[in-house]
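Up next, chain A:
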Amino acid sequence: MRSQSLQREAPAPWEALGSLDHVSLFALRLLGERFAVEASLVQEVIRTGPVTRLPAAPAFLLGVFNHRGEILAVMDPAQLLAEESTSVAHGSRAAIVQSGEWKLALVAEALEGLLSVPPSALESPPTSGPGPSEFLKYVAHTKEGPLAVLDLARMIEVARARSLPG
Partner candidate 1 sequence: MRKTSEAAKASPRSKSGSGQAEAIFRVLQNLANGDYGERVDVDRITSPQLKRIAALVNDVAEHATDQIRGVQERNKSLRDGMQEALDAILQVVNQGELSGSTGIRNPSPTLSPLVKGIDQLLATLRSFTLEMGEASLQISASSAEVLAAATQHESSMAQQASAVHETTATMAELKSAAGNIADNARTVAAVAEQTVIAARAGEAALKSLLSAIQTISQDADAIHEAMERLSRRVERIGSVVEVIDEIADRSDLLALNAALEGAKAGEAGRGFSIVAAEMRRLAENVLTSTQEIKSLIGEIREATDETARATERNRQSAKEGEDQADQAMQSVQAILAGIEETSDAARVIHLATQQQRSATEQVVQSMTDLEAVTRQAQEGAAQAAGAAAELAKLADRLSSLARRFRVS
Partner candidate 2 sequence: MTERGILLFSVDGRRHAVDAGDVRRIAMGSEDEPGWIRSSILGSPPRPRRGLVAALEGEERALAVDEVEGIEIVPAADVSPLPRLARETIGTRGIAGIVVREDELLFLVDLPQLIRESSKELSSHAEDE
């Protein structure tokens, strides 16, 4: 389900959603904890199938795979967040996400699915600095507990910056 979000550059990210009475998120599990991405970025949930590893690749780039004729990169967010590998078996679930011109597959320990939160449940992440909070857009408070919402664009930016010399 897609929320009608307006892509405005607002200082408080959720203010872009101000006129709406709920925010759609897609929850997933990384590093044993609950994370989420904005549901609007998620295109589908798939099983990756065999992932072709690339030579001289950074740790967060697991490789490429064939998604219905389209070759997509596969990224492990856990490597960016904590330099830990998400254990991926053949046929692991991944979410196809698109952030601007960037389309890729994100692997996770588990994909929990869509949920709605009221804007009032959102709050700023802890002060930005080194560490995982660098990659958080905001924190959503839900019945099941707090949910760290990932800033996908930021993650891709940081990933590019960490490219290996070649």
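The rule is short, and it goes like this: contacts are C-beta pairs under 8 Å (C-beta built on N, C-alpha and C of every residue); 3 or more make two chains touch, one makes a residue touch a chain; residues count from 1.
Regarding selection, all candidates are chains of the complex that A comes from, given by their letters.
As the structure is a prediction and not an experimental result, all values here were calculated from the model.
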item	value
Touch-positive candidate for chain A in this complex, from 1 or 2	2
Candidate 2-touching residues of chain A, taken from the complex the two chains share	50, 52, 54-58, 61, 63-66, 69-73, 75, 101-104, 156, 159-160, 162-166
